[in-house]
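Here the structure is laid out as structure tokens; the discussion comes afterwards.
Yeah, one chain of the complex is gone here, protein chain that is, but the others are all in their spots.
And then subunit A:
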């Protein structure tokens, strides 16, 4: 019958009226993120073996791993820096890490007021020994 579509439309909007809003009031409330969300990075420096695979995997040359060799000729992490302005959050570095030292975290508000602050320094040894075998890989 003519005009039944109008009633159908009214019924649909009436049902929608009682639905919960899908809007998220973002700065006040935050979305629950999935566990494997590609956010910022966390480095468990005690796990890191400074192998440099992440640096090799990175397509944009974001990561700079600094390492030193200690007295037992064992490679150790000295510094870990990421130029976040080039990062495309592809996750190849996280995949490449053999010890799961580098992981994503849930942080995504990465805008900064100063350009210098964009650089992410995940690890920095307090005093880098300038002794034997100090090298940058």
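FYI, a residue touches a chain if its C-beta (ideal position, glycine included) is under 8 Å from a C-beta of that chain, and two chains touch if they have at least 3 such contacts; residues count from 1.
The criterion applied here is as follows: contacts and distances are computed from a predicted model.
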Discussion item. Suppose you had to identify the omitted chain by its UniProt name; would it be "HTH araC/xylS-type domain-containing protein", "Amino acid ABC transporter membrane protein 1 (PAAT family)", "NADH-quinone oxidoreductase subunit H" or "Glutathione import ATP-binding protein GsiA"?
Written reply: "NADH-quinone oxidoreductase subunit H"
Practice prompt. Write down which of A:19, A:32 or A:61 is the residue touching the left-out chain.
Written response: A:19
Practice prompt. Touching the hidden chain in the full complex, which residues of subunit A are there? Just list them.
Written response: 6, 9-10, 12-14, 16-17, 19-23, 25
